[in-house]
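The complex is shown incomplete by one protein chain, all other protein chains being positioned as in the whole.
Each chain carries a letter (A and B) given by its place in the written order, and its residues are counted from 1.
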Amino acid sequence: MLEFLLERANYWAVIGLMMIGLYITFASQNLIKRMVGLSLFQTTICLFYVTLGVVSGGTAPILFGADAPDHHEAPPSPEEVHGALDAVLAAGGEAHGRYADLVNTYSNPLPHVLMLTAIVVGVATLSVGLALVVRIREAYGTIESDEIREIDLKTALAQHAEAEKAANEAAA
Amino acid sequence: MHGTLAGDIGIALVNVFFLAVLFAAAIAIARMRSLFAIVMLAGIYSLVSAAWYVAVDAVDVAFTEAAVGAGMSTAVLLGAMLLTSRTAKPEKLFSRVGPMLVCVMTGAALIYATVDLPGLGDPNSPVNSGVGYTYLQINWHDTGIPNVVTPVLGSYRGFDTLGETTVVFAAGLAVALLLGFGERSLAEMIRKEDRTSLRQKPKAPEAPATDEDPA
Partner (left out) sequence: MKSDHHVILRVVAKGLIPIIALFAFYVQFHGDFGPGGGFQAGVIIAVAVILYALVFGVPAAMRAVPPVFTRSLAAIGVMIYAGVGFWALLQGGNYLEYQALFHEAPGEHHGQHIGILVIELGVLCGVSGAMLTIFYAFAGRVAEIRDEDW
């Protein structure tokens, strides 16, 4: 039971952070605070992806040692050749084609790649959102969404009244 | 026992510490009203999560998060804050209850879903035994580049990265179309240059005029 809880504690912490980001996006009226909440949410999604790609006992996905034999040069000097490399070559590490048997343990590189690009795209889209907020501020004079809604409502009512007046005048 | 938490007590402590700091920063952002403090705390949140990425072996992601999240997005948020306002209005009590309920329910549903997920650090989980492991195996034969992230980014998933680069370019273009190319600073720069050039050679603008007159 304890093992089960410990294995999932990280997921739960990340989900908790995610929900705080969602709450900020939901509850605040200020548009800039909303954008910050959105970027918090996005960062936390990245945390979750990377958490899923963790391999226990693994290192960063950069091949080293016997997994990256230098096969362009002359064979490595005898003191460099460890038992592990011998084992790989004996098992046909290179000979049996593309699929090498890994000696060291690495974390999964795929979530890293996906999240790396997602972070950069995230900041680009965040700045598009902020540019829209700046334009909204210039048009309405405020960035509180309830005030913006009020102004919109007033404008729409005024337009309706004007249209009705014009229709009445045309009928008369 | 598979868990990274159980494997190494030092890593576990680092994990707990960083997650606690992240929680503190997130809750502070939710409660604060000064936008400057919120933006700075968002930068801190990014920086701490970058440190946490190193603890879970994602060095490339940590690098990106530190440069982008803590550097670039803080600068952009500050610029937007300067152009809009400094403080946020306090939320009404009524508008806080609904979102809180929604978030608690969504969180409960997600936590219920994690029961079926493989444990943290399980090497045989579908995520870790699928294409990600294959990349690790075939990368050295295919490309001969030790950092597996770079070939996956550039070679195996080159189309993906082309799309991402185009998205970044399009986002830059969209921001420039919405806000201009910084005309106000540009005007200031041109004005200053005109002033300095006038001071240096006051007769410069007249010289071409006298040349043209006889022609």
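The rule we apply is simple: a contact is a pair of C-beta atoms (placed from the backbone, for glycine too) under 8 Å apart; a residue touches a chain by one contact, two chains touch by 3 or more.
Only a predicted model underlies this, so the values are computations on that prediction, with no experimental measurement involved.
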Among shown chains, those touching the left-out chain: A, B
Among B:P90, B:G130 or B:G180, the residue in touch with the chain that has been omitted: B:G180
Option touching the unshown chain, where B:A25, B:L120 or B:A171 are the choices: B:A171
Touching the absent chain when the full complex is considered, from B:V56, B:A88 or B:V149: B:V149
Interface with the undisplayed chain - residues on subunit B: 36, 59-60, 62-64, 67-68, 71-72, 75-76, 79-80, 82-83, 141-147, 149-151, 153-155, 158-159, 161-162, 165-166, 168-169, 171-173, 175-176, 178-186, 188-189, 192-193
Interface with the unshown chain - residue positions in subunit A: 60, 62, 98, 116-117, 120, 123-124, 127, 130-131, 134
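Throughout what follows, only the chains that are shown with their structure count from here on.
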For subunit A paired with subunit B, centre-to-centre distance based on mean C-alpha positions, whole Å: 9
Residues of subunit B that touch subunit A when the two form their complex: 1-7, 15, 19, 22-23, 26-27, 29-30, 35, 38-39, 42, 45-46, 49, 52-53, 56-61, 64-65, 68-69, 72-73, 76-77, 79-81, 83-85, 88-89, 91, 95-96, 98-100, 102-104, 106-107, 110-111, 114-115, 117, 119-123, 125, 127-128, 131-142, 144, 146-149, 152-153, 157, 160-161, 164, 167-168, 171-172, 174-175, 178-179
In the complex with subunit B, residue positions of subunit A that touch it: 3-4, 6-13, 15-24, 26-33, 35-37, 39-40, 43-44, 46-47, 50-64, 67-69, 72, 94, 97-102, 105-113, 115-117, 119-128, 130-135, 137, 142-144
